[in-house]
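Let's look at chain A:
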Amino acid sequence: MTPNLYDFSTLTGAIHEWLSGMMSPGWVTFTELVLIGLLFLLFFALLGLFLVYLERKVCAIIQNRVGPNRVGKWGLLQTIADLIKLLIKELIPIRKSDKFLFNLAPFIVIIASLMAMAALPFAKGLQAIDFNIGVFYVMAVSSLGVVGILLAGWSSNSKYSLIGAMRSGAQIVSYELSVGLSLLAIVVFSGSMQLSTIIESQADGWWLFKGHIPAFIAFIVFLIASTAEINRGPFDLAEAESELTAGFHTEYSGIKFAFFFLAEYINMFIVAAIAATVFLGGWMPLHIGNWEGFNQVMDFIPSIVWFFVKTFFIIYVIMWFKWTFPRLRIDQLLTLEWKYLLPVSLVNIVLIAFLVLMGWHF
Partner candidate 1 sequence: MGIKIKSMKYEDFGDNESLELLNTLGDRVFMTTVDNLINWGRSNSVWPLTFATSCCGIEMMAAGASRHDFSRFGIEVYRASPRQADVIVVAGTIVNKMVPVLKRLYDQMPEPKYVIAMGACAVSGGPFFYNTYSVVRGVDHVIPVDVYIPGCPPRPEALLYGVMQLQRKIKGESFLKPGENANSIL
Partner candidate 2 sequence: MLSREELTEIIRGIVPEAEFPEGTQLTEAIVPAGKLVELTEKLKADKQSAFDYLISHTAVDFNTHFMAVYHLTSTQHHHLLVVKVKIEERENPEIDTLAKVYPTSEFFEREVFDLFGIRYKNHPNLKRLFLEDDYGYPLRKDFKDEVNMIER
């Protein structure tokens, strides 16, 4: 593997050096943490806004429209206007609701998605936390989000909310299994759960290609299951407009509602990033076998670009799903998981174990 030209660890290292030259180690850590925090805060907010904008544009183009184009160039500032509006919108207190839980719900949802985002490797050397259990950590943290949804639905004291919450509860927990199992497939292949190691193991080819058909099946299962887990169409039963008006966040207004909205998009980003990392090699450039020239050209593209290209490709696919398919019914949704995806991924794991055993993967 040729060394990557754009290694962020050199940059972060330099900053670290520079800071340590000025203050004591404790303060260095502190300053770094604050820096990371601010960066992430900014990134989180901007990313959410951008994803909302992107979704609008993608669906507009699919639907032969132009989408928002009157605020800023190409309507780029549209979501900022939305944010400003939502920020100064009245927050309606609901009578007879459990205020504490009602207010807690958006916190839980956002915390879950932000904590999960902490483990994403954005580029070489640009990863806030590199756990040796990375994949599992992301799963674990994102499984907390469902509590927020259940609380939101319950504490609103509204019928639509409650049905929406129950639905999404059953849905999210069910699909988490398939997500876990399809991630496990790659864990078996690469023999590690650390995201950075998984990426390293794809230096000579992405698991999607190296892993033969089972990896492909795992990828498809992951896409479907994670789409369902983040409550997006065609699995958006929790907020099925035509049945439950707005689902579990029916009673939320203003900025609290915005957080549910934001969390949905950030979660989409997270699953797309995980899919890109685990199946498509994360920030690894595309390398094909022995084509030295080609590989070198690919190396010139910065790793962060690779990461975002792949992630946004997956995001596009998820959006594509949403804007094409009708919504499933709750029982069909669970049937899909329990009778199709789960058995398929269980068998798939055995297949992969067999492959690995025989050493048939590259």
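General observations
Keep in mind that, in the parts below, contacts are C-beta pairs under 8 Å (C-beta built on N, C-alpha and C of every residue); 3 or more make two chains touch, one makes a residue touch a chain; residues count from 1.
On the choice of candidates, all candidates are chains of the complex that A comes from, given by their letters.
Small disclaimer: the values here were computed from a predicted structure and weren't measured.
Within this complex, the numbered candidate that touches chain A among 1 or 2 is 1. Chain A makes touch with candidate 1 in their complex at residues 56, 60, 63-71, 75, 77-78, 80-92, 241, 245-246, 249-254, 257.
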